[in-house]
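With one protein chain withheld, the remaining protein chains of the complex are depicted in position.
Chains: A, B and C, in written order; residue numbering restarts at 1 for each.
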Amino acid sequence: MMILITNNEDVVEQWKNCRDIVIMKRESDNMLDVLYCSRDLLHKGHCLLTHPFTGSLKPNESPYKSILVSETVKQLHVDHVATIEQCIASAQKSLENRPIPIYSEKLLRDFRLIDKDLISNGIMRAQESHQK
Amino acid sequence: MKKLKVVHYINNFFAGIGGEEKAGISPEERDGAVGPGMALAQALGEEAEIIATVVCGDSYFGENLASAEKDIVAIIRKHQPDLVFTGPAFNAGRYGVACGAVAKAVEEQLGIPAVTGMHEENPGVDMYRKDLYIIKTGHSAAGMKKTVTSMASLGLKRAQNQLVGPPEEEGYHVRGMRINYWAEKRASLRAVEMILKKVKGEAYQTEYPMPDFGRVEPMPPVLDFSKAKVAIVTSGGIVPTGNPDRIESSSATKYGIYDISGLDSMPADDYTSIHGGYDRTYALEDINRVVPLDVMRDLEREGIIGKLADYFISTTGTGTSVGSARAFAVDFSNKLLEDGVNAVILTST
Amino acid sequence: MKLEIGNIFIKDVQLGQETMINEGLLTINPELLAAKILEDERIKSARVELAKPGESVRITPVKDVMEPRVKVFGKGTVFPGVAANKVEQVGEGRTHVLKGTAVMTVGKIVGFQEGIVDMSGIGAEYTPFSKTLNICLVLEPMEGVETHAYETAAREAGLKVTQIIGEVGRNMTPDEVISYEHHPIPHLAAAYPHLPKIGYVCMLQSQGLLHDTYVYGVDAKKIIPTLMSPTEFMDGAVVSGNCVASCDKIPTYLHQNDPLIEDLYSKHGKELNFMGVIITNENVFMADKERSSDGVAKLAKMMGLDGVIISEEGYGNPDTDLMMNCRKVEAQGIKTVLVTDEFPGKDGKSESLTDAVKEADAVVSCGQGNLVITMPPMERLIGTLEDIETMIGGYEGSLKKDGSIEAEIQIIISATSAIGGNKLAARMY
Partner (left out) sequence: MVKEIERAGIPVVHIATVVPIALTVGANRIVPAIGIPYPLGDPSLGDEGEKNIRRDLVERALKALGTPIKGQTVFDDAYEF
């Protein structure tokens, strides 16, 4: 089983019927809430399956973020905690510099498409090596 | 070119009023240059004149941060100077933090350029390096002449809107700002030259230093706990409900001291967690999971420890810049020493 | 393994009937090239436009940049395994290059991607492609073509046209021939026993749509670290599919003309022993990062290297791979130098990377991408200004009425590419 934290409805649409994935859908217009939610899971011993900063789009550009986290709990994965904390600090800073603009629906669809493609690569890789 | 007007901020010691016993004096004003201001005036030469000096005690400033800063800025505003100097504070921790706070307030509230000076180990450096020009100084006032000369030259450049050079030329502490420039050679060639030096063990200069922290010698052990007074400090953001001191949930700029005398356990309804860096539900359920008051009180009652301090000290750890965290500790360590605390247990989330 | 590069210096380019070169003037037939592109039914329209250094021209959005080359003798063709080319081992024989020219694919794929090349003004200082004679293919997708499919179509169109133009140089006598030798490791080690053995770890962008690189046509997400001869890069074995974050993008052109390979070769046999290139990827799946960085350290050890230079492409996700590679290679007792760009925020005060290890004590900076500049208006536009304000580095109000653009240099193609081709750097103030 794996946990997929996302605020991207296209990602939910694509992976909702997948047996080995629990989806935590977040309602937020930027990626911080998804990052905080993932961080709280890492603090309890879950570990990252995909990197929080997928894609070269900066946190104040793409509103969407999907992160895959392990369902099983082992002891604290210190490197992953450090990684997500640094991503949160960077996202807070860049959103503070300039909040996410209001995009047209067409553009939002493009952002959702890229986020969906990147996380799907991670999910397929995880399924291939039947991550638990 | 008309002479630039300068105001100089110093503490009780450098104003010759007195040492620790005079650290409580509130802000006051003197005409012209005082103490180190004399050497500074000489370094400024004909281009600028110190028209007034503001003096304030380090303890007064530390304990009345907001009001002291307001009063000092008011005095400086009255003079409408072109340039402000604070310190130099060398390695005096509380004086350094005061010099940084005043200089920052002057720049942000009055838009007047300000320059100060501190030794690298002064916590004021890490706290204010990103906001201010802080000239590197030696440990003590022995290096006064060289320090004020660098402060004067940097100050004059800033007051006359001249281009300020990089840290190594002007002698100020690296501010941690990444500024672009055009190098002689392209990056790939610099990389090849750097790997050759590193492989041969020759000296080279990295272009992006990784963040790191200095080391401190460990303290000798506490031998007899039955007489020791122990205090709890936490960066877990535990504060009384309603957060009276308005401590921020991250990048905290202050800390709180909260009374626990007479309490056997942390009362869940009187205390809360405001920390932005972790899932607070568990702490809210039982505050002792962050501040172990229940166990410490048992140890005190059983005589395993002499005394538990009547208060605990709290701030939020996440995002708090290294500088501020260090400055807090400088501040409250003085109080711990005054209250005879011999050991501290620090908990963090 | 020996590859001779025959440079044919092109001084000017013009459109005309016949595609040919004489005395440094390249003439190309736009109709022929457009017709070739339109053979792909996923592409609706194709136009060929020229842009020359110093002209008042702005090209945007730019998808990829490629250099016209042709293999004269030796196995295979340029760009093996992509754009319908057969898969054959390249990197030997002789390859002619139309030096000074570049082919650019221009036009929108998604709303926010890709950036600007200005041929003059301050913007021109920040991109290597303001100094090349640019043959721009302005493309438009057929309605209803899905994004993945259209990205492939645009990529292939660029590679095909670049090959056609490269053919012109097949029977020319080059103005300059440089030969690059690459021998088996024992031979290299014996040839210069006293020189330090240096390797180059080339991290390829490999995260997904618009974030991909292809090696002999294989999507880099699917590779595990492997050893390559530097001469294979010169024959286009590595092709870019990356279209996001224009400033740290490494277009195909910079894989064909890798500055680190050039500078390592320039000192080979004199100050160092250039042992070869280890390619690796930057996958989103964390276990892939562990596997790949283990592979990089193992290969570096097996090659008996004394030191490596590691370059990356992108920001955030790749920073973790960069640091893992650094930590694991240093753990093998092999020294590392990292080449990276920086994003310390508008005020330049926050952390430039999203990862750090204490072993990373030797870093070369390619500049910070958050610097804001104002590029003057240009008389001619190739492409469209439609998306300037949603491109990376652009923001509301970037495009001024007079046509000038105020934006972060992130919006400029290869302004801070962490492969080290530019002189832009950043230092601590």
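As a convention for this text, contacts are C-beta pairs under 8 Å (C-beta built on N, C-alpha and C of every residue); 3 or more make two chains touch, one makes a residue touch a chain.
Note that this is a predicted model, so its numbers are computed, not measured.
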item	value
Chains on display which the left-out chain touches in the complete complex	A, B
Given B:P218, B:G242 or B:G262, the one touching the chain that is not displayed	B:P218
Given B:E29, B:E170 or B:D298, the one touching the chain that is not displayed	B:D298
Residue numbers in chain A that touch the chain omitted from display	40, 43-45, 76, 78, 81-82
Residues in chain B touching the chain absent from view	93, 123, 212-223, 225, 230, 233, 235-236, 278-283, 285-286, 288-290, 292, 294-296, 298-299, 304-305, 315, 322, 325-326, 328-330, 333-334, 336-337, 341-349
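Operating definition for what follows: only the chains that are shown with their structure count from here on.
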item	value
Distance from chain C to chain A - Cα centre to Cα centre, in angstrom	28
Length of the line joining the C-alpha centres of chain A and chain B, rounded to whole Å	37
Separation of chain B from chain C, taking each centre as the mean of its C-alpha atoms, in whole Å	46
Sequence positions of chain B contacting 2 or more other chains	none
Two or more partner chains touched - positions in chain C	347, 351, 356
Chain C to chain A touching residues, read off their complex	110-112, 147-148, 205, 207-211, 221, 242, 244-245, 248, 283-289, 314-317, 319-320, 343, 345-347, 350-351, 354-356, 389-390, 392, 395-396, 410
Complex contact set, residues of chain B against chain A	250, 277-279, 318-319
Residue ranges of chain A touching chain B (in the complex, touch as defined)	39-40, 43-44, 85, 89, 92
